[in-house]
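Every protein chain except one is present and positioned as in the full complex.
Chains here go by letter, A, B and C, matching the order in which they are written, and residues are numbered from 1 within each.
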Amino acid sequence: MPASQDIPPIAVPFVSERAKQLLDKVEKFVDEEAIPADPVYSAQIGSGESRWHGHPSILDDLKKKARAAGIWNMFLPKNHFKEGPQFTNVEYGLMAEQLGKSITASEACNCAAPDTGNMEVIARYGTAAQKEKWLKPLMAGEIRSGFLMTEPDIASSDGSNIKLRIENKGDHYLLNGQKWWSSGAGDDRCKVFIVMGKTNPNHPNKFEQQSMLLVPADTPGIIVHRMLSVYGYDDAPHGHGHISFQNVKVPLDSILLGEGRGNEIMQGRLGPGRIHHAMRAIGAAERALEWMINRLNDERKIPFGKPLREHGVLLEWVAKARIEIDASRLIVLNAAIKVDQKDAKFALKEIAEAKVKVPQVALEVIDRAIQVHGAMGVCQDTPLASMWAHLRTLRIADGPDEAHLQQLGKRENKQRAADVTARIARQQGKTEQLFRQLGVEKKELGAEKFKAKL
Amino acid sequence: MPASQDIPPIAVPFVSERAKQLLDKVEKFVDEEAIPADPVYSAQIGSGESRWHGHPSILDDLKKKARAAGIWNMFLPKNHFKEGPQFTNVEYGLMAEQLGKSITASEACNCAAPDTGNMEVIARYGTAAQKEKWLKPLMAGEIRSGFLMTEPDIASSDGSNIKLRIENKGDHYLLNGQKWWSSGAGDDRCKVFIVMGKTNPNHPNKFEQQSMLLVPADTPGIIVHRMLSVYGYDDAPHGHGHISFQNVKVPLDSILLGEGRGNEIMQGRLGPGRIHHAMRAIGAAERALEWMINRLNDERKIPFGKPLREHGVLLEWVAKARIEIDASRLIVLNAAIKVDQKDAKFALKEIAEAKVKVPQVALEVIDRAIQVHGAMGVCQDTPLASMWAHLRTLRIADGPDEAHLQQLGKRENKQRAADVTARIARQQGKTEQLFRQLGVEKKELGAEKFKAKL
Amino acid sequence: MPASQDIPPIAVPFVSERAKQLLDKVEKFVDEEAIPADPVYSAQIGSGESRWHGHPSILDDLKKKARAAGIWNMFLPKNHFKEGPQFTNVEYGLMAEQLGKSITASEACNCAAPDTGNMEVIARYGTAAQKEKWLKPLMAGEIRSGFLMTEPDIASSDGSNIKLRIENKGDHYLLNGQKWWSSGAGDDRCKVFIVMGKTNPNHPNKFEQQSMLLVPADTPGIIVHRMLSVYGYDDAPHGHGHISFQNVKVPLDSILLGEGRGNEIMQGRLGPGRIHHAMRAIGAAERALEWMINRLNDERKIPFGKPLREHGVLLEWVAKARIEIDASRLIVLNAAIKVDQKDAKFALKEIAEAKVKVPQVALEVIDRAIQVHGAMGVCQDTPLASMWAHLRTLRIADGPDEAHLQQLGKRENKQRAADVTARIARQQGKTEQLFRQLGVEKKELGAEKFKAKL
Partner (left out) sequence: MPASQDIPPIAVPFVSERAKQLLDKVEKFVDEEAIPADPVYSAQIGSGESRWHGHPSILDDLKKKARAAGIWNMFLPKNHFKEGPQFTNVEYGLMAEQLGKSITASEACNCAAPDTGNMEVIARYGTAAQKEKWLKPLMAGEIRSGFLMTEPDIASSDGSNIKLRIENKGDHYLLNGQKWWSSGAGDDRCKVFIVMGKTNPNHPNKFEQQSMLLVPADTPGIIVHRMLSVYGYDDAPHGHGHISFQNVKVPLDSILLGEGRGNEIMQGRLGPGRIHHAMRAIGAAERALEWMINRLNDERKIPFGKPLREHGVLLEWVAKARIEIDASRLIVLNAAIKVDQKDAKFALKEIAEAKVKVPQVALEVIDRAIQVHGAMGVCQDTPLASMWAHLRTLRIADGPDEAHLQQLGKRENKQRAADVTARIARQQGKTEQLFRQLGVEKKELGAEKFKAKL
């Protein structure tokens, strides 16, 4: 059944015919081109230090095919950007689910993080010159970019802790500080960093201390120290860099939107990104479920005298995966619709729900798929172990689950406490009134015996 | 915010203006009339054996109010029944969520199980005479009814195990056997039972052995032996009866649809019922969450020197409840839409997902609300303990979770195994082809060292 | 295999031959006398208001049998009390596990809460006169007692919140306030309450504000208002009372230990009580597991064509129950040994571990046993639903799980933070030193490429 026919009925009204057609193209591309290319991509990366030089040519092949098929830059949402192919977040979300099944597909369609969020930022807030210089080659897939926010040694879940200093020296900005988890920084094609830092560290409003700059990756003073691994994966050639800024100078027109507005930009950037990540995670979970089903039907595996597909515990895993993946998808699509209706801020609660729930569900499904594969599941012979390790970072990136849960819980409590306590008090008052009015006796348990004692 | 404004955005296209208006009326009725009446209802039931005689007059008051407000019989879905107020399953589902917050609301609106399912059955399959005799007073809320399927001593998750014997004696049917968990059988107003039994126990197709009859509750030979409790609750005056049939005679025109078609009727009956139960369970969970929030803001409770609402663990419970309730609601509404599009059989997977997931979520939310209330939570001073006990039965009724999970898992595996295994094989074949075609070497880990050994 | 042969090997050195012999007697008594008597006991309680009058005669029969067999007052631990039969906490713990399988067994052996804790308190802290008046009839099983600590409307997990006022009026104490969850207060035989209140509400040390008094249950001014239910169970004739004290006068010699020492007494009282409760909970879990196994082998239950015992999911439940029950037992026995070695304070951590873990494990086992029984599991036809409801209160009584977890977490962190942070720093320092000393280069991922950039 093509993906366009498998959209949850409740979401169908939100998907145009044009989007359905492209969705099926994306599904076909991922299934027939990207997934088969994944192991080749990995092999082309090579081993040892050479992993950080050059990049797999098969990705260029894929990019050509994808672009030719019109599967390109689908992420720029229609109600906000004239530059993109005019799909809604819901529509792109369904495509992103397909992309999430392959390690090459997102980049092949120029829909890979962090470029997507970066392009959104430049398209929305960039000057004409900034767009010409950076957005154009990014949208053409000619260069890649980094987003440098996270720093070592601070609590990353609270943006106001950022330390990288950006000083306005009159005719240039001077940057000093450190960043890490700068994804993509290992790649030769990564030409520009969006850097978050503090221009106004003493501003009384801690949300107006930050600014964002567009910084060429080869600016003197930028030192990539090392790459960080994810479990044992180095993610070459892309990588996750640990970088220091030592008296890095950039022109004043590198600033995005204006000094003190970094936090504002970041808020807008994160919302759609979380939806993209969540939908890709759902795609990964679906692929893991496919591998699980594939394994259950491996006729060579007959522990205790019956094929794996007749083992009740494993069938229960399939069923629970089905339920939780489907619930997760609905949560994300509902959030995407709310973003489409207005913006990410309007969908704060819904996005937070997706941010927390989806990775946990995907991780459990993948972990069970691994378990069903036995030792094969933890090694390079399936896509599962790598998928698990990379999705595990989603429970941490952009703030750990626990921070989002606290915020979600606090907001729910704050918004509703007054109403709820008033309502319950009112209901109880009405109950008292009914007892009196109807002359009904409130007999408590043991009332006859203990009343007698009074 | 009125309920009509709080419908998940993704579901909004499926709810008519007329339904929104009634939804708000239902919400207001539950909030202002039914919930305050609940404790009075309980008090009017009395204590000891008198609990089984008469019934609380406040329910008649509520019924009058509800009917006058047009909140009556909303459950009969529009695409199947001309007798009802013409709402879809989605629309009624949203109303059922409101009804689920109160113990009196469903009956007050003539939307209480098992009457709803029974009315559906008679409306769909009954003869004109059967409708005149039983459907009319049921729809008017003048009588109540029972649905007698479950039997002791057999595995209830498999309908083919039913033992109650229905013999066609030429001019009447003769019934012998036992039923239990006959909900409503304790109530003086319960006038008719729909009885499932076997007319054709030797039919080769085990799904065509069963038939359903309409049996007046006062037919000689029907003996109500006792009532069954649910975690200490007797559920008087309604009750859950253990009943035997000893040479019970009913006329031949008591049969519904025809001999051997009991299973067919049951399948249609269960689907919408599961949606109703699930949405009511969501309403119960929402009410439990309200009580949790109410408790968190009780200024008298300040363990370890800070109010409960500042305890991180409890805020996390609020957040997790929010996420899981919202996910559950979307699962049910999506299932309801599929039923609306065709019928319950078409939505088998979606209904099963709702059947399993929703009660588990609701039970956990309620259990945590109980925990937050401490000892108060397990006793009669909140609606929580009773809510928990009754929702617990949903994990068992109409087949235990585990049976549904097995079926869901088997179906998913069966439907997808051929496709999935073929796809993965095809993808792997394509990968091999790419390696050859591009002349890329498949270097395995340690390849240089160990290759040398060959 | 008799219980004495089934003691975990690791615990065997801590159990004397004498204790093993009595343990087997207790097991036999519970199996052959108490469990069969349980349903008779329930039937003798009757229905309606009569439940609170009189008490089941079968319990007197059991008490006679138990006492004659020397199964009496086993709870008073040997290193602390000369009055008891000289068993250690470990030894009695193993007996308590057996008692926990039956609803009548504990009382039949005069080992029922709250009498056990109360007897310990009087034996340890009481004057000769107090012992003569109250301990003697309690140890003879002639009267019962209550322990009145919990109050409505305060956070019960923090003892310093207690409000009941005890004023020293020179020649008597004057009590005013409220208590609830006063277990046993419904019983005609309950003759004395140990009442916790504040004599010194303004004492700067909040742990020295409380005192405990021995108060005859029939003292004027003590009003039992009602009984509290546990889920739907009323626990008659014992009951859980909601009581008010209105100008209740008791002589000055009613005080235990001295003014301001209530908290000190309570601390000692709770420790062993938690061990008893935990071991009884384990007994309940074992009995639930027996019912689960019994059900799995019910030949009438063959869902999907095979007996329940061949369903993999259910076998996994049996296995998980086995593992977690065994782990729980070891946790409690280890705690008991530490109490035996010194006292409850010495075993604070271990007791807290048992307090939190055991009820959660037991509840899950019982819940699964219920699930395996289907509808039969939630009603009066098995001991399971009642067992579940009563064990559920253990997650709340003496402070909710969450309070204990916070304390356990804080203590662990506080005790270990300095050591742990120093150790890790020291280890890292040593690592640096080794790198230097051995001249090993710390090559980070991608080092060659990125070093080149410097």
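Criterion: a residue touches a chain if its C-beta (ideal position, glycine included) is under 8 Å from a C-beta of that chain, and two chains touch if they have at least 3 such contacts.
Given the structure is predicted, the values throughout are model-derived calculations rather than measurements.
Only one of A:E32, A:E83, A:E264 or A:E402 touches the chain withheld from this view, namely A:E402. The omitted chain makes contact with just one of the residues B:P2, B:P251 or B:G312: B:G312.
Although one chain is not drawn, the whole complex shows that of A:M1, A:A129 or A:A375 it is A:A375 that touches it. Residues touching the missing chain, restricted to subunit C, are 8-11, 13-14, 31-32, 35-40, 43-44, 46-47, 57-58, 290-291, 293-294, 296-297, 309, 312, 314-320, 322-324, 326-328, 330-331, 333-334, 337-338, 341, 349-350, 353, 356-357, 380, 402, 404-410, 412-413, 416-417, 420-421, 423-424, 427-428, 430-431, 433-435, 438, 440-445, 447 (touch as defined at the top). In the full complex, subunit B makes contact with the omitted chain through residues 49, 52-53, 186, 223-229, 234, 236, 239, 241-242, 311-313, 316, 444-450, 453-454. Of the residues in subunit A, those that touch the hidden partner chain are 47-50, 150, 152-158, 161, 180-181, 228-234, 240, 300-304, 308, 311, 313-314, 370-371, 374-381, 385-386, 388-389, 392-393, 395-397, 400-403, 405-406.
Assume only the chains that are shown with their structure count from here on.
Averaged Cα coordinates give subunit A a centre that lies 46 Å from the centre of subunit C. With each centre defined as the average position of its C-alpha atoms, the distance from subunit A to subunit B rounds to 35 Å. Each of the following residues of subunit A touches two or more other chains: 312, 316, 444-445, 447.
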